[in-house]
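Of the protein chains in this complex, one is absent; all others appear in place.
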């Protein structure tokens, strides 16, 4: 299966539907069943001490899998997150962007399952790992 | 075991350490191994259509368990979230605050485990359920 | 909502459909959206040292939520586990049965979500906590 939406189409969708977060995320690559998304880390994502907050990392994993689904099924369906399990493994590097490698493991008619690795730009080991499930509403 | 920090002490801690989110959360009740926290829902927590976003609900569950731990062990230790598994079950009611009922199931020397139910104020069934693990650093 | 299957009906279903595990589980109570199930711990459930194994605790949480769903929707539907997140919190007491308190938090048309607390018979704190999601196939 090949994606039906490319980088430009996904960015246009994000800007139109989620204007409040469009400046947070840059789509770096779209591939079959996978996307890479950069989170442009700003003051509002930080905890005291300069670490990116847990909710911000959750948001990045969530948007990564969401975009990977949309890339495959197109912008018409409204997928909804039903479950996320996330492990926070390392402290992100101070003041660096985060990179999310998201891939789909299952793209069913009703449920999609993906996992995401989040890296601190320039650091080797992943800072977080997440598995997410989305419910895909029936079209029609 | 009884809490070593009460509502006022937890609120002062939140205001001092997390000034950027202090207006989001109101601590409603502190009990042994449990707290109830209200999230004052504002524009910045919403998705298009007026639903509270997933990351905002994650943040509420996270802060709920965090405060339940602090209430028991005091403000000196710096607990860190290591895992969260969250189920999104219902769409929150439009424009309503969220209420988080957080309780600790285990408060060990090294790990604490808790779960949280999140309700949309005035709605019956929980909108989300989360289990969280925190790593508690050694005091020294 | 009241259960459509009682203890006797659930036990008969378990004996008929899952003969290989019917001796492992005793249904102790059935209530709206909840069941209590005992696991009769035997040699085959143990790890060296006499602790109940993780997979056995997983199996108990799984059967608990499964029976809670069946009690509400009847024996005709074939619910399938799609996700389980389980925290192992304490070592079960040596040679004691396990008790699972399972409750449903959501019973939708397509997905059911429940959580389970597992206790070692006679011990106070829960030994494990699990959240499970089941996919409910369409009838008809």
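Letters are used for the chains, namely A, B and C, taken in the order the chains are written, and counting of residues starts over at 1 for each.
Following the convention adopted for this analysis, a contact is a pair of C-beta atoms (placed from the backbone, for glycine too) under 8 Å apart; a residue touches a chain by one contact, two chains touch by 3 or more.
Just so it is clear, the structure is predicted and the values come from calculations on it, not from any experiment.
The chain omitted from view is touched by exactly one of C:5, C:33, C:52 or C:86, namely C:86. In the full complex, chain B touches the hidden chain at residues 82-83, 85, 110-111, 133, 135.
Residues 17-18, 20, 44, 47-48, 53-56, 58-59, 62, 80-89 are the ones on chain C that touch the missing chain. Although one chain is hidden here, its contacts on chain A can still be listed: residues 85, 87, 89-90, 105-106, 113, 115, 117, 125-126, 129, 131, 133.
Everything below uses one rule, namely that only the chains that are shown with their structure count from here on.
Where chain B touches chain C, the two copies mostly use the same residue numbers: shared numbers make up over half of all numbers in play. Farthest from chain B in terms of Cα centroid separation is C. For this structure, the chains sharing the highest number of C-beta contacts are A-B. A straight line joining the Cα centres of chain A and chain C is 33 Å long.
Note: centroid distance chain A to chain B, computed from Cα atoms, is 23 Å.
With each centre defined as the average position of its C-alpha atoms, the distance from chain B to chain C rounds to 28 Å.
Residue positions of chain A touching 2 or more other chains: 82-83, 85.
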